[in-house]
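Have a look at the structure below, then the notes.
The other protein chains are all here in position, but one chain of the complex has been omitted.
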Amino acid sequence: MSAPATHLSSENLAKSRVAKFLGRVNLVYMVSAMICLSLVGSLAVGFGSGDGARRIGFAWVLNAWFVLSICLGAMFFVAIQHITRAGWSVTLRRVAEVLSASVVGPVLLLVPLLVALLSGHSGVYSWNDPEFVAGDKVLMGKQPFLNAPFFAARTFVYASVWIAAGVWLLKTSQGQDRTGDKQATLLMERRSAPILIALALTTTFASFDWLMSLDPHWFSTIYGIYIFSGGMTAALAVLSITAAVWVSSGRAPKLVTKEHLHDITKLLFGFNCFWAYIAFSQYMLIWYANIPEETIWLKHRQEHGWDNVTLVLMFGHFFIPFVALMPRAAKRNSGLVIVVSSWLLLMHWLDLYWLVYPQFNESPVFGVAEILGLMVAVSVTAVAAGWFARGENLIPIADPRLQEAVSHHVV
Amino acid sequence: MATVTINEFDNTVIDPAIRPPLMSGNNTLSSITEQVASLAERPKPPRAWTIAFVFSSSLTVMLFALIVYLIATGIGVWGNNAPVAWGWPIVNFVFWVGIGHAGTLISAILFLFRQDWRTSINRFAEAMTIFAVTCAGIFPAIHIGRVWFVYWLAPLPNSLAMWPNFRSPLLWDVFAVTAYATVSAMFWYLGMLPDLATLRDRATSKIRKIVYGVASLGWTGSSKQWRLFEKAYLLLAALATPLVLSVHTIVSFDFAVSQVPGWHTTIFPPYFVAGAVFSGFAMVITLMVPARQFFGLKNLVTLRHLENMCKIVLATGMMVGYAYATEFFIAWYGGNQYEQFAFVNRALGPYAWAYWTMVSCNVLAPQLFWFKSVRTSPWCMVVICVLVNVGMWFERFVITVTSLSRDFLPSSWGYFAPTLIDVLMFVGSFGLFFTLFLLFCRFLPMVAMAEVKSVLPAAGVHRMESE
Partner (left out) sequence: MQRERRQTTQIKNADTMSIATAKQPTALADPEIKLDGLLAEFVSASDVVAAAKAIRQAGYRKLEVYSPHPIHGIDEVLKAKRPPLPYAAIVGAVVGLTSGIWMAWWMNAIDYPLIISGKPMFSFLPSLPVAFELAILLAAFAVFGGTIAMGGLPRPANRLFRIPAFARATNDRFFIAVEASDDVFDAEQTEALLRREGSVRVDTIPIVDVRESRLPRPFVLTAIVLSVLALIPPVLIAKARSTTSTVPRISFISDMDHQPKFKAQTTNPLFADGRSMRPQVAGTIALGDLREDSALYRGIRSDFEEATGSANGSISQQILAAIQSGGEPPAAEVSDAQPKTPNWVTEFPISVDETLIRRGKERYEIFCASCHGIGGDGDGLVTLRALELEQGTWVKPTSLHAEPIQNQPVGQLYNTIANGVRKMPGYASQIPVKDRWAIVSYLRALQKTRTATAEDVPSDVLPNMRELN
């Protein structure tokens, strides 16, 4: 294998523009913290009012899961890159690792909801209302599972797994920056397999708990995979935006190139198609068998204005990005990638909205609660990300496969 | 840390900074040509080949004889009957189609992921796909009873002025499997053109010259042809990837669109696809280990190739296990008593023997691949992979038969047992598969020479890619 031209050393990198970028991270950290605090304050006021509480609860669940799914998707990405011994993605991996560790943010967001559940609040999760359950034979049967204490215990387990895995992956990689120890790579590779298994199971059951049980009568075995595919797509969108920004701004000229952009966008394209495939499978099977117990869930999403959201999702989340990102040149065009990836992030939010909100209201509602919720969720996660990225390199400078990534060329 | 086998070069040693060589030994362009082409050029096949061929062709003859008997006598010679109207034929069909998927995955999906280690095994695996799909296609074709009306399955004008039912997954299957067989065949043939040209140029007898000459269409290896070839290969790979996902998805729709408990569950599409890849890779390993031994291909298909395939078997096996767990949980969670019964019945009912075979072969057996020593021991792998294929046949059997033999009305319950014809036809399909495969090994280039050459260090290509 011929040696690439770039010679990298920590000294060079320390002087490189990457370090300058890190300075800006601190600023982001501070600003996010301020936004976050002010928003939380205003929301605390909103929580007090009666029916508003239900809406805020739903907005909270939706937005917490928006950022949670992105962090989990990033964690999957990191684990998969380790387990396949990928070389091309090394320069992008640190950002994904930071995102994985930032799962702390969304987990913190879930805490107030848990508190509400444990104190008997049932505006969002109707199975928490003993009277509602008592009249319903099916819900009575689910009670051993759908009850607040067990729910909280499960969430505690999921959160522990997520935080442990995400933080460990990041810290091990950051530690390698300092020691250059190759064993770290091998260790991360070995541990990635059980991490993936744990992630798959916890993501699945967390989605059953937090999202599927919003309508406690309905169920779908593919639901966990649906949430995973959406989250993965969104995480890849974030990574694509990162790559595109780095490429277009020339911040890390040899470290992240159009080749990396091409590949990460290819992955994004592929996973978006995978999302569409899962969504289609679920829809087709429920439609075809036409069993009222299942179709009611789709029926809600096809009337009183929800049908418009469904159409927007179909075209916006799949068809338009499919056509936009298919040409080779499109995947190498930073501007286009930023636009399409941002659009896909919006579509992922819309997807979760489509999953969650029909339970809240017969027709789509959108307002301050949802926007505030999004800002809180994003800023909390940004704070977490800033915290974990603070003072560290944004590129794993001592990764043994860094040379490969640098000289990566898409044929 | 690394296992070093005495006879084999071990390229599974992991130093993250170094990519181990894809192949072992001093491989040059001409040595690869000589090694692979000579296998197809031998005037007399090795004795082991002849014995295997005689055995498999006799099974094939048995299969064809039984098919004639079936068509002449009727479907009643099988065990299919109310309530289990779908029996072994559909289980065999899904089994074979699933096996075929690994070939396309190795050719197409691993190509898209730039996994260069695939070049040693992709020709072999694609051949396996073609032959597996052939065996699969036989069962739906003969199970319709009046086989001479099989053209009614296609949207062709007929004497009834009728068209097929486009709302039925069984018809979607017709299109899906046809498209899959055709596209796989085109992909395989296109990939083989350069190698057929190699055989043409090395041919000594006139017949071989003409046959390989016609088959290679006059390929010269010009840069223009290579340009087209690479572009076409990329496009076909990009087309074959959604194709392979969609084919087994549509096969899963056969079951999942129904309302039968145990069948109607939304996870079927990705679960079936994962299961197909699982069984397919297991079959590739089962065939590859003896092939590399008997045909002397150990330098091209190294321990690393086998280890990678074992990892894929393990990963897809875990996905299948995940699907089992999710189905079971949601059956309880959903509160649907029929669905709950279906799962309890699978584990404890009259087919419990089949269910536990399935679980131990599919979930337990591949767990041994967590251990590197097992992953790098070829004959160990074969045992596990045979068990995996047994388990996957049983999975389709359990899904089909347990749900049909006991569904909503207890008064309609009944136990299904196969007839001798069912069993012999299945065995015969293996005969057909192996016959075609042995012919492939004898006359066609087993390894994609041109592709292997293009990833040799001698090719001077900067391809430092992931494994």
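When the chains are written out, they are named A and B in that same order, and each has its own residue count from 1.
Keep this in mind: a contact is a pair of C-beta atoms (placed from the backbone, for glycine too) under 8 Å apart; a residue touches a chain by one contact, two chains touch by 3 or more.
As the structure is a prediction and not an experimental result, all values here were calculated from the model.
Peer 1: Can you tell me which of B:Val61, B:Leu190 or B:Ala352 touches the chain that was removed from the display?
Peer 2: Of these options, the touching residue for the absent chain is B:Leu190.
Peer 1: Pick from B:Ala85, B:Leu228 or B:Leu348: which residue touches the chain that isn't shown?
Peer 2: B:Leu228
Peer 1: Residue-wise, where is chain A in contact with the chain that is not depicted?
Peer 2: 280, 283-284, 287-288, 290, 411
Peer 1: Which positions on chain B touch the chain that was left off?
Peer 2: 28-30, 33, 71-72, 146, 148, 155, 161-169, 171-172, 175-176, 178-179, 182-183, 186-187, 190, 194, 197-198, 200-202, 213-214, 217-232, 235-236, 239-240, 242-243, 246-247, 250, 253, 449-451, 453-454, 458-462
Just so we're on the same page, only the chains that are shown with their structure count from here on.
Peer 1: I'd like to verify one number: the distance from the centre of chain A to the centre of chain B, where each centre is the average of its C-alpha atoms, in whole angstrom.
Peer 2: From the centre of chain A to the centre of chain B is 35 Å.
Peer 1: Could you pull out which chain B residues touch chain A in their complex?
Peer 2: 14-17, 19, 114, 242, 245, 249, 253, 256-259, 264-270, 318, 322-323, 325-327, 329-330, 333-336, 370, 457, 460, 462-467
Peer 1: Would you tell me which residues of chain A are touching chain B in their complex?
Peer 2: By the definition above, chain A touches chain B via 1-2, 81, 84-89, 138, 141-142, 145, 182, 185-186, 189, 193, 197, 200-201, 204, 208, 219-225, 273, 277-278, 281-282, 284-286, 288-289, 291, 293, 400-401, 403-404, 407-409, 411.
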